[in-house]
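For this depiction, one protein chain was excluded, whereas all remaining protein chains were kept in their positions.
Chain nomenclature is as follows: A and B, assigned in order of appearance, with residue numbering initiated at 1 for each chain independently.
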Amino acid sequence: MPETTSQEEASKAFRYPLRWRVMDALNAGLDRLWPARMMPYTGWALITPALLLVGLLVLGLFQMADSSLHTLDRATFLPSEGYTLENYQTVFENATYGRIIWRSVLAAVLTVFFTLLLALPYSYIMVRTSSSAVRKALLVVLFLPFFIGQVVRAYGLLIILGTTGVANNALGLVGIEPIRLLFNFPAVVFGLVQYMLPFAVLMLAPALTAIPRETETAAASLGANWFRTFRHVVIPMAKPGLIGAGLVVGTLALTDFAMPAMLGGGSQDFIANAIYDQFFRTADQGLGAALALLLVVLGSVFVGIVISIFGAGTLGMGGKK
Amino acid sequence: MRAWGGEWVEALKKGVSDRFTEMTGISVRHDLTEDNEIQPKLWAAVAQGRVPPIHVNWDTTTNATKSALRGVTEDLSDLSNLANTTDLAKPVGLDGYPIVNTYGYVYVLAYRPEAFPDGPPKSWRDLLDPKFKGRIALYNDGIGFHFPAQVAGGGSLDGIPDHMEPCWEFVREIKKQNPLLGEDPDFTTWFQNGEIDAACTISTNALAAKKNGVDLAWTVPAEGCKFDTDCLWVPKNLPENEAYWAKQYVNLALSQESQQIWLDGLGLPGVVPGLTPPPGLENDPSYPTKPEDFKHLIRISSAVQVQNESDWFAKFKEIMQG
Partner (left out) sequence: MTATSQRILFWTTVWFCILILSVPTIIVVGASFTTSNMISFPPEGFTFKWYEKIALARDLQQAFFRSLYVSTACLIVSVPVGTLAGLALSRFRIRFSNMIQVYLLLPFTVPLIGSGIGMMLIFGEWRILGSLWPIGVALAVINLPFIIWSVSSAAGALDSDLELAASSCGAGRFETFWYVTLPGIMPGVITGGLLMFVLAMSEFLVSLLLTDARTVTLPVQIYNNIRSIITPDLAAVSSVFVVIALIVVWLLDRLVGLEIFLKSK
């Protein structure tokens, strides 16, 4: 299109192709809207929409903060008039919540560890394999579970790991009596790892791709065995990817609801399940909101510590130094 | 119209919704959000002065009582069919009819007969048999279990809500059996997959599992079972004509014919006299009709329940999450 236009017009008077003119107009518009002297603020301008979008959540958090400062009046089921810290006191004084919080944190840590342990070799093979077919197959395996959602996947695990399920049948073939594989803490962690694995691999793969193969060869030619090459070359270079994946897996696991609800058999509640109970079962929104805010603080502190130890740009993976 | 899914909504559709559409030409859409999960949505809508997302809520009487106390329900006392209902329809501890009970149900002890070769369990204490370790299930907040546990733990019903120590003692004993804790659908799944031998659950769930081919029976042990009701109510803030038709829907649900069809599907006793029990449920402990049927059933006023439920749930969780 632009070419024909420019040819026709060239006969009348010389004019730049349409595309150039559009670009120039856009440039001029940009210069007027956002003059070059504003350049130092461009970063802020670009990030503002995201800040505003997440601001929706913050508005919600303010509502939560407000309701967390009222207790529930069980005669009218309305929040109390006055402000009080009683809900927070309840959380801190009740041993059950302490146990549940500890359980969530422990599960998040274990999930991060096992997920990365599995994701690292998976991404490594996927990136390094010379066969394009193998690579594609590994990617497809990764993508399919995304499409069937967490609840249905958890249900699939229920069928597999059940007392009469496939796993126990397989054990039966080698003469092992059926054992209870479900409804305990390891089952919940297993479910979380299964759920998080695709996320982690997808986040690790680009970081591994960025490591030149030659670096490894060089290490090997200097006499390092593969384990040492991996430990001293690959892992440090993949660190931004590992941190990014760890952050995502850790925060998602910490706040997860469905896996403990479905695979925990009711006695493996996480904080999110306790929040659910307060909001939906006992209609005590104030206590639920207090728990939710504590969870946000806990998660944010965890993220903040990781980022300040390992440096900025971990979510942005190697941003401007 | 909010309803529970599966068997529940099928029965309602046949008994009430389809007839309502036939009579008024208004088609009925069923919202299958859980009763617990729609509650904050309704409360927020009324608090913010919005039109609520549903017209009629099918709810447990305990949950509905909370909504009634909060003042988000329409008054239903002018419904014409109320004249023909039994005492069961009247909510206990509330003024007038902010909600109307539509049927009763029993939290029975459901069990797999092959796990009980000596006949049905006679007492809740039978569940403490070591062979049932990890093979029994309760609701995850203990609902339906607190009151029989109070008796099984050696206490009396007069001790509710002030002296519940026997109940917690028994719950602690049960905890040593590593019970599974879940909600309605979990029980069906667990029975079906052979994960459990016995559960304290609403008879309708047991009936549904049985209909789907799971070998199941149920009983009311010596200590008794919790009896409770479900109800219908209409949220405030509906446009006037919509509120009118919503009330008409509730009214229809109280008619003899609708009750018969709806409750045949659920296998539960209704609130109008003269209903014919569904085949096989005559004289069944989960279908109480006569005064002597109620002798073994425990009914606690919903006012006491809503006042103390949170504490009971918290205490139950504290023991179970340990």
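Here, a contact is a pair of C-beta atoms (placed from the backbone, for glycine too) under 8 Å apart; a residue touches a chain by one contact, two chains touch by 3 or more.
Keep in mind that this is a model prediction, so the values were computed, not measured.
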Among the chains included here, which ones are touched by the excluded chain in the whole complex?
A, B
Looking at B:G6, B:P120, B:P166 or B:P277, which residue reaches the missing chain?
B:G6
For review purposes, identify every residue of chain A that touches the missing chain, sorted by number.
23-24, 26-27, 30-31, 42-47, 49-51, 53-54, 56-61, 63-64, 117-119, 121-122, 124-128, 132, 135-136, 138-153, 155-157, 159-160, 165-166, 193-194, 197-199, 202-203, 205-207, 209-210, 217, 220, 225-227, 230, 241, 244, 247-248, 251-252, 254-255, 257-258, 271-272, 275-276, 279, 285, 288-289, 292, 295-296, 299-300, 302-304, 307-308, 312-320
Contact footprint on chain B, counting only the chain that is left out:
1, 4-9, 29-34, 37, 40-41, 44-45, 48, 50, 53-54, 183-185, 188-189, 192, 208, 212-213
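Everything that follows uses one rule, which is that only the chains that are shown with their structure count from here on.
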Seen from chain B, its contact residues with chain A in the complex are 34, 36-37, 39-40, 43, 63, 66-67, 69-71, 134, 140-141, 178, 180-182, 186, 189, 193-195, 306-307, 309-310, 313-314, 317-318, 320-322
Any idea which chain A residues touch chain B in the complex?
72, 74-78, 94-96, 99-100, 158-159, 162-165, 180, 182-183, 265-267, 269, 277, 279-285
